[in-house]
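Complex shown without one protein chain; remaining protein chains in place.
The letters A and B name the chains in turn, as written, and every chain counts its residues from 1.
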Amino acid sequence: MRLVETGNHVAAWGARMARAEVVSAYPITPQTQVIEEISRFIDEGEMDCEYIPVESEHSAMAAMIGSAAMGVRSFSATSAHGLLYMHELLHWAAGIRLPMVMVNVNRALGPGWNIWCDHQDTIAARDTGWIQLYCASHQEILDTTIQAYRISEDLKVILPVMVCYDAIFLSHNYMQVEIPDQEVVDRFLPPFRSLWKLDLDYPFTHGSVIYPDDYEEVRYSMFQALDNSRKVIRTAAEEYRDIVGNYHGDLIETYRMEGAESALVAMGSIASEAKMAVDMLRDAGYPCGLVRVRSYRPFPIEELRTLLAPLRAVLVIDRGVSFGMEGPMYSEVKAVIYGRSDAEVYDIVTGLGGRDVTYELIFDNAEAALKGKLEQKTSWPAVSLNEHHRISKKGLEEYWKKEGVK
Amino acid sequence: MRLRDFPEDEVFLQGSAACQGCPGSAAIRVAFKALGRNTILAVIASCTSVFQSPFPLSALDVPTINMAFATGGAVASGITAAADRLVAQGVFDEKPTILAWAGDGGTYDIGIQALSGAAERNTDFIYVCYNNEAYSNTGTQRSGATPYAAWTTNTTKGKEEWRKDIAQIMIAHGVPYVATASLAYPTDMFRKFAKAKEIRGTRYIEIQAPCPPGWKFPSSYTIKIARMAVQTGMWMLYEYEEGKTTYTAGTKRIIQGQSKLKPVEEYLKEQGRFRHLFYPERDEETIKEIQDRMTHIFENLQFTHKMKEHIMEIELAPPH
Partner (left out) sequence: MPKRRKKEEEEEIGFVTTLSVPSEGSVGLTGSWRVFIPVLDEEKCNKCLLCWIYCPEACISKDIKINYDYCKGCGICAEECPRKAVTMIKEEKG
């Protein structure tokens, strides 16, 4: 069935096709249409599901952990401050070793209130143990949400999966999507599986006190599971392609990497802009390609190492920043090719707070890098003071004058 | 219901990490005698998280999930929704009881949001607050449930505020069942749990849990202190359903005049956390403040009770 829909509504379709049975979520711009559409599906009898209108995101994740612990397929959706509010429980959800899927609409963090796109929210959650998959199109949102359950419930994984997509560009814009038939999806996605649950016939106690002598193994098991998930992400993508028909890459997606001497590395919808920049660079005589990072956790170590190490130059586009260090993907790309490459690696942090990133900007920075005009460090190419900043600063300067601040 | 009719089955397995005289383990024993094994338990960060013993053995013989501090009402919301799905799927013939078990910290303070949200949605579960009137698990810091004038590690001169009353807040949510209970009145507690088990929607039961190390009394006095709390009015036993509050057990006897309200001093004197009201010299003003409040509350209740009886007499008098 072909639809023209927003990314948020498509995410709701993903939960519906995956047969999620409990949804617990709290509204936050720009995610609200996900839960509104799910509520509509339920109210109109099109989805057999319990929706819990929890009173906060922290409670949304607590409820999700509760329902997953009972052995029921669970779904949630959030963004930005909602994701941050539940941060404590993100760690808990991964550590409790239960399968579940949540979509996160990547939105900037306050203060000030900014409902537009950047990746800071999910980047800040990268150490929680969640698998993170980033989408660049509406079709990918649908397909990845369904694949996410297959990955999460794989017995070698049993970890929660976050499906991330950009605020407004993907959440609110309309694109054409193909919704597969339910029976086709059912062939791809088996019924809910897990390795433990709250079972009346076999009582376990989960999560009591654990001493230093015992704790590390629990964390190592998680670490191994994330490692195992690499193969499962690949398998899930391939099986999905074979059974349902669409393919968006596995841990990465590449564009014109054949014969490339340099590459752009990007994540999310910004990678679509970067594809246009690649075309422009190729036309200008630079054999350049693009690697879109689809799985940020587990980080595609082998894939990036193989593709990037032999290159002359790499430009990473970061839509988030690790204050006090660098663009986060910048550090990670350098880490995976360390000791095996002579490539020059460059980084631009841009697009924060939904600032539009044009393919011209990407082209200009890539060309500058290839011409040796850029330093090998995190640069912020689009930062400059405008009239709004000047008004604010003027007000502040007058206050400083009054206060005698030099 | 008499003690001899209580089931022998123990869900709480002896040899646990609980303190000597722990009111938490005593409470969970009685609760489960009434609720039985068809129960899913969520334990919210509290002493109970610890006394069930560390990994890899557990003193709790029911499916139990330990959860973070602020999550009581929320994790139960997820469990109960999933249980409804499992009933719909045919996995359960009979929906199990969903029980969230928290201390006063996880109920009065950090957990109040999730509890209120769950109650407002009339979530189908039983929420138990076993109230030891402080954050005992972290070493006895004050909570919203700590009574006026009580010592804690961060109210060393005695708490300056009167306590919150979450049971009353739950009544304000209009949930189907709210009750308070005491370890010293086990048949009353059992009856309340057994009743709660049969009701659907949000049920809230609060059990006063006198804590020997936190309140500073010998471990053999746990039940005695619980009894004195009721006898002095410092803990009131009642249940609320369908808009009506009924006082029970020891509290009822005081209101109806069968027992006399004992002076609060008898209760305060037994606990080290109120020692500063007596040594090095009596703090007459504070003791009187507490006593006056108890006296006032019970005089009102006793008056209302008498008025009801009086009205009954007038109504029943034959016309002549």
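What we mean here is this: contacts are C-beta pairs under 8 Å (C-beta built on N, C-alpha and C of every residue); 3 or more make two chains touch, one makes a residue touch a chain.
Here the structure is a predicted model, which is why all the values come from computation and not from measurement.
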item	value
Touch with the omitted chain, as defined above, among A:M17, A:L83 or A:I96	A:I96
Given A:W196, A:Y247 or A:W380, the one touching the chain that is not displayed	A:W196
Omitted-chain contact residue, chosen from B:T39, B:Q113, B:T180 or B:T222	B:T222
Positions on chain A contacted by the hidden chain, ascending	95-97, 158, 195-196, 203-208, 210, 213-214, 217-218, 220-221, 224-225
In chain B, positions touching the absent partner	3-4, 6, 8, 10, 12-18, 20-26, 29-30, 52-61, 183, 186, 212, 218-224
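Quick note on the criterion: only the chains that are shown with their structure count from here on.
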item	value
Whole-Å gap between the CA centroids of chain A and chain B	44
Residues of chain B touching chain A in the complex	37-38, 40, 42, 49-50, 52-56, 58, 60-68, 70-71, 73-86, 88, 96, 113-114, 116-117, 120-121
In the complex, chain A residues that touch chain B	21-22, 24, 48, 50, 52-56, 58-60, 62-72, 74, 88-89, 92, 96, 198-200, 202-211, 214
